[in-house]
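To start, the structure under review is shown below, and the notes come after it.
Left out: one protein chain. Kept in place: all the others.
Coming up: chain A.
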Amino acid sequence: MGDSGEEQQEAEFVPEEEVEDGPALIKRLREKLKKAVEEKQEYLDGWQRARADFANYTRQEAQLDADKDARARIAMVEELLPALDSFEMALKHATTEELLMLYKQLMDSLKKAGVKQFGQPGEPFDPHRHEALREEPVKDASGDHTVVTVERSGYTLGDFVIRPAQVSVGVYKKDQ
């Protein structure tokens, strides 16, 4: 407020002063203009930057919104993982008909939600989908660098790996 008032006053004085103090005044005004232009550029730059940030942010938020559903499902499956793992272990120990039915129900529900279980012995080891827990010596060269046992299944939602399958990886040594 105060600032702009002063400036206005100065501007009003210009014609009078110009007569006796022309060159110096022009120089001063030029400097002032230069500073004003610089400042304008700086503010415009900041403003554009903020606008761009906001536009990008809005776009990303829209994307996030679309992902929200997927994220919620992923979080849910992550929470369920310990129980799912234990279920698989239980089946390995004693495969009763009841347990199998329950397990199938659970897997069907997950499948409906777009969650897929994966990990099979014999697959080539791929760190994008598998996590190596240990190595396992194999007698056949074709078993080298493939999944020997699946200790814990992996889960995906679409292309996203919620958890890699935790596996043992075959190692073939010629001299054995």
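The definition used in the following text is that a residue touches a chain if its C-beta (ideal position, glycine included) is under 8 Å from a C-beta of that chain, and two chains touch if they have at least 3 such contacts; residues count from 1.
Keep in mind that, in the parts below, contacts and distances are computed from a predicted model.
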Undisplayed chain, where the name is taken from the UniProt record, one of "Malonate decarboxylase acyl carrier protein", "Chaperone protein DnaK", "Metal ABC transporter permease" or "Small basic family protein": "Chaperone protein DnaK"
Per the touch definition above, residue among A:Ala24, A:Val37 or A:Ala50 touching the missing chain: A:Ala50
Contacts of chain A with the absent chain, listed as residue ranges: 42-43, 45-46, 49-50, 53-54, 56-57, 59-60, 82, 85-86, 89-90, 92-93, 125, 127-128, 130-135, 145, 151-152, 160-161, 164, 166, 168-169, 171
